[in-house]
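Right, subunit A next:
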Amino acid sequence: PTPAAQPPAAAPSPTAAPSPTAAPAKKFVIYHVPKAVGIDYFKSAHQGMEEAAKEFGDVELHYEGSINASAEEQIKVLEDIITKKPDALIVSANDPQALVPVLKRAREAGITVVTYDADVLPEARIFFINQATFEGIGKALIDEAANQVGPEAKIAIISTFPTAPNQSRWVEEMQKYMSQAYPKMQLVDIRYGEDDQAKSRQQATDLIAAHPEVQFLIVPTSVGCPGVADALEAAGKVGQIKMTCLATPNGMRAYVKRGTLEAFYLWNVVDLGYLAMYVTHGLLTGEIKPTDKTVKAGRLGEREVGPDNVILLGPPFRFDKNNIDQFNF
Partner candidate 1 sequence: MGWKGREPFLLIVNALLIVILAATTPFMMRPDAAGGRVLDLSALRLLLDNYAATFIGAVGMTLVILAGQIDLSVGSALALCAVVAAQVSQMGWPVPLAFLAPILVGTLIGLINGAIVAYGRIHAILVTLGMMTLLRGLVVHLVPAGWVATSDAFKGVGLARPLGVSTSIWIAAAFALVVALAARYTRWGREIYAVGSNPNAAAIVGIRPHRIWFTVLLFNGFAIGLASAVHASRFGVIQNNIGQGFELLLITAVVIGGTSIFGGYGSVGGTLLGVLFLALVRSALIYFRIPALWEQAVYGAFLLFAVGLDIARSRAWARAWRGGTA
Partner candidate 2 sequence: MDTPLLALRNIYKAFPGVQALAGVSLDLHAGEVHALVGENGAGKSTLIKIAAGVHEPDAGEILIGGRPVRLQGPRHATTLGIAVIHQEPYLFPTLSVLENLFVGFHPRRGPLGLVDWRAMAQRAEGVFRELGISLPLDRPAGELSAAQQQLLQIARSLLQDARVLIMDEPTSSLSQKEVEILFGIIGRLRQRGVGVLYISHRLEEVFALADRVTVLRDGQWVGTYPISAVTPEALIARMVGRELTQMFPHTPHPPGEVRLRVQGLGRPGLFEGISFELRAGEIVGMAGLVGAGRSEVAQAIFGILPLEEGWIEVDGRRMVPRAPWEAMAAGIFYIPEDRHRQGIVAPLSVRANLTLAILRRLARFGWIDRRAEDALVDAYRERLRIRVSDPEQPVGTLSGGNQQKVVVARGLATQPRVLILDEPTRGIDVGTKAEIHRLMDELAGQGMAILMISSELPEILGMSDRILVMRAGRLMGELRREEATPEQVMALAMGLTSNGGVQAPEAR
């Protein structure tokens, strides 16, 4: 419960091949820096990147990150990577601002910086590959609640940390959309599971008991989602209280099949990685320029570049019992 306990020396590093020494042909050295290692979501994105890298053949891709998803540790990782002078960085940022100085330094050192999944301030990167807009996700989740329990649903949110950038924005957008589209819908409480499944479970347990009127839970985090689903199962509330999440298919497959939740949302993470790699590679070869208004991305086709150099992958995807077995990430 106290957030202070992290392994003191959990830190950064690379996974892939040993450092480039004598490559015959010039290869682009690209580091993929996720929020943290050991999370399947980023592994899936990496899979997409590898797929694209294979298509190019001239990319040496590394996967490096800290054990904990914290901006401080991510900065340490980044600084050590910059020391190695790679060609490009693909980053999912733990903090939109804290990473700015270090990424700027990277750019000053001539390194191409692209963010995906979680952005930093535009000045610190060239493109941001956006999986889905905040508005789109807020809308999808709230609509799901309205569809399942009606436009007057009493809902509650169980998020990660109050300081988590993406989650805070999603929550914001949900509230905004809710008041516009379903003025009678009511947000009863917001709780934070701190990216810890036991904590998420406890918070969910207490929340549904403390607010017996709650009908629908929204959990915009793949870490918290199974914990909340477990809480519903343990409390015997499955069916009475419904829920939806942002989560990955592999993690939630069993719950969906059991009927603990009907559907959840995400985007195709593999495609997200694929797109990020295409954009990065294009920047390195000069095929894509920072000022371009559209980019081409292999099997995905073409994507538009929005304001602030944001490239959108597409709308969020709804996973349910019928389609979940088509995905493996």
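As a selection rule, all candidates are chains of the complex that A comes from, given by their letters.
As a working rule, contacts are C-beta pairs under 8 Å (C-beta built on N, C-alpha and C of every residue); 3 or more make two chains touch, one makes a residue touch a chain; residues count from 1.
All figures in this text were calculated on a predicted structure; none of them were measured in a lab.
Note on subunit A: across 1 or 2, the candidate touching it in the complex is 1; the others do not touch it there. Interface of subunit A with candidate 1 (complex): residues 1-10, 37-41, 43, 67-68, 162, 189-192, 195-198, 201-203, 205-207, 209-212, 223, 226-227, 229-230, 233-236, 250-251, 254-255.
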